[in-house]
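What you see is the complex with one protein chain gone and the rest in place.
Showing subunit A:
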Amino acid sequence: MDAVQSDHTRRPVPAAGESLAIELRKINKRFGPVHANKDIDLAVARGTIHGIVGENGAGKSTLMSILYGFYHADSGEIVVGGAPVTIHNSSDALRLGIGMVHQHFMLVDNFTVLENVILGAEDSALLKPSVDKARRELQRLADDYGLNVPVDAVIEDLSVGQQQRVEILKALYRGADILILDEPTGVLTPAEADHLFRVLRTLREEGKTIILITHKLREIMAITDTVSVMRQGQIVETLATASTSPEQLAELMVGRRVLLRVHKEEAKPGAVLLDVKDLVVADDLGTERLKGVSLHVRAGEILGIAGVAGNGQSELLEALSGMRAAKSGTIRLNGEDVTAVNDESAALLRHKGLAHVPEDRIRMGLVTNFYEWENAILGYHDLPKYGKGLSLDVKAARAEAQRHIEKFDIRPANTDLKTANFSGGNQQKIVLAREMERDPDVLIVGQPTRGVDIGAIEFIHNQIIKMRDAGKAILLVSVELDEIRALSDRIVVLFDGHIVGEADPRTADEGELGLLMAGVSQKGAAQSSEANP
């Protein structure tokens, strides 16, 4: 199926006569002053996988929402299967054979797989015939495409990978010929992602057309035939994947050269600054999410915690930063027992040299309707340098914020702007600046680049490395395996509340890490008693 290759390297607009699945002509969409989609021209040939890459806010989702009938374009034309169409809503799109797998699944959690699949596509007023038909049809789809799911299981009991398969099945059951996938691998383990890609290849062989929206260039390179790069509402280039490179795509996305590889020297680990022993932590419902975790971080090294989201990472971050009390176990900072006992622990820890960049900047890291300068000192606002007694030294706080802005290149450079008006990457920089500039001994970082643009990612990574080289102990939690591998000096894998393996990022291969993340323990031996069945 490598039809699109050598011959057109610049603009692989499908040749005349080649059958087009979908064509967009001069699509425009404005939201108030924002020109979200500007004169978009896009042609996708039938039976191909077309990637769309771009930074957050580049207009990818808007474009796909127009295609799926969530929005109506201000101007422009959509052609499906050779005929111009108007798509008013999702049912129009479905009727035209366009199916979408959303980033956040559109499933009813307490419904069974079958119920979810037939929802909206029932054949009659009574459910029985539709359920029977869906059962047969799903069996067929499972056989044809390897899309196996237990059809009578309730959604909330399924793994994320299985839930995604249900979403794909939903689209196929409705007869989708064109499948749009929005950031499909964000929540998957590498093994699940591989499985997804196998499914997508099979679908392509069956003549289905797939549009893949992603920010992971590696996936674009691995699976797409052609790729369009979006920047600031426009398609800046459409290329045959075989004739491009991740570097070129990154450059097109950002508009300048980007270093995809992080350059760092060999780590020079020093004394153990953070030492965790047998940590057990429960979530709000009392379920144990960390089941006896022991780890340590030395000065001048980065310990990466790899794992699929929801395996105890959040609880680990919260326990280490003092936000959540441990059920048992100890946390030592510089040798001192700092295991959280109450709500004030987090504030106390900050003054003992532990800084925390929370994984969810909006919910935990910032107050978004505060001014930038307020957030720049938040949590440290009672330090003597920002005022005495009841009063706040606004001038000192602003000066501090200004320093952060310059050092971390935060844009717009305005301390008096509401934090909500900054982009994700700049908001993240505000948090990072606040925590790093405190010169902590230990830095706990959760998902430092979630929802952050490529350009800012490069900067943030470099700052983290700089902290390490300054002799700080850094604990990094990320669901992005690439990020963990690029930054960490040591990697441990968290699965179901246990540390199921340790790896050296220089030698560990992705498959091995992927297996660990999926709960298959290391070489079946050493750690097997620790890992959950």
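Heads up, the rule we're going with is that a contact is a pair of C-beta atoms (placed from the backbone, for glycine too) under 8 Å apart; a residue touches a chain by one contact, two chains touch by 3 or more; residues count from 1.
To be clear about the criterion, contacts and distances are computed from a predicted model.
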Listed names "ABC transporter permease", "Ferredoxin", "Xanthine dehydrogenase family protein subunit M" or "Alpha-D-ribose 1-methylphosphonate 5-phosphate C-P lyase", with the criterion being the UniProt name of the chain not displayed: "ABC transporter permease"
From A:Ala93, A:Val113, A:Ala397 or A:Ala508, residue that would touch the chain that is not displayed: A:Ala93
Sole residue of A:Leu20, A:Ala121, A:Leu348 or A:Met364 that reaches the chain not shown, by the stated touch rule: A:Ala121
Given A:His102, A:Lys264, A:Lys277 or A:Arg438, the one touching the chain that is not displayed: A:His102
Touching residues (missing chain, whole complex) on subunit A: 61-62, 65, 68-70, 89-95, 100, 102, 106-111, 115-116, 118-122, 124-128, 130, 170
